[in-house]
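Heads up, one of the protein chains got dropped from this complex, but the rest are sitting where they should.
Presenting subunit A:
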């Protein structure tokens, strides 16, 4: 596989550390993101998938662990120059296109904010031209530059969010549920746009979502999170065909598909963490059960999965 762009090593993000209400939102996860791929991150709300995304882009200071971007640590002290350099490479698209755009700024200034901060435009005309080009890239046109966010529909706003992220020419984009707030027909437009941009510019995505069918469609690999931990990580097709962790199986069995015949026969599997029956001190960690397919399991479970896989062949 291609080279690693981002390495996440035992990342921990705890809130209210040391107090009675300490929350271990992300509790030691490790994975790599390769150049040019889309890594999907799924899980129910509160499992820490958004926190993971926000920690990677340094919106939070990590409690423990490391995030390496092209071998350099993201966290830790940085001078202004280094921080700026880093901010240009990594950008984020937020979930709610209604809340993530400043209502009092014109589209032109929203998109150009990054351009201004990094001094990417030579003069006012150049700045204008860059914004117009960006608007065109995301399927809007230059007349839109002089409007305010409230004059746009949800799908159009999300396009503005994408244009803003692209303004500084990043390599890596974290998309935190970018389509959850949109209609089905508009979701497809935005997903297609993200895919086209990836092909054109060779972008790398971390795609956070709870809509599993869309995640499968857009992702090359998918990570499943449960209570601050990564429980399974596999190529998208492999994960859907051979889910190994009981939580992944439960999650997959809960997705309703637009097919009434299938729906009538679908049975849902519930997940109860007690099924693992881990003994104290048992070594539970991510193990590779088949090439590129990692499952959070104990030694004993690992043997069972291997047996199961062997029987399948």
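We take it that a residue touches a chain if its C-beta (ideal position, glycine included) is under 8 Å from a C-beta of that chain, and two chains touch if they have at least 3 such contacts; residues count from 1.
Please note the rule applied: contacts and distances are computed from a predicted model.
J.: UniProt name of the unshown chain, from "Oligopeptide transport system ATP-binding protein", "Phenylacetate-CoA oxygenase subunit PaaC", "Ion-translocating oxidoreductase complex subunit A" or "ABC transporter permease"?
T.: Answer from the UniProt record of the missing subunit chain: "Oligopeptide transport system ATP-binding protein".
J.: Sort through A:22, A:44 or A:82 and give me the one touching the missing partner chain.
T.: Checking each option in A:22, A:44 or A:82, the one touching the absent chain turns out to be A:44.
J.: Can you work out which residue in A:120, A:254, A:286 or A:309 touches the chain that's missing from view?
T.: A:254
J.: Which of A:15, A:34, A:240 or A:278 touches the chain that is not shown?
T.: Answering carefully, the residue with contact to the hidden chain is A:240.
J.: I'm checking contacts with the chain that's been left out. Which of A:68, A:105 or A:188 qualifies?
T.: Answer from the full complex: A:188 touches the omitted chain.
J.: On subunit A, what residues meet the omitted chain?
T.: Within subunit A, the residues that touch the unshown chain are 44-45, 153-156, 183-189, 191-192, 195, 210, 212-214, 216-217, 237, 240, 250-251, 254-263, 266, 268, 271.
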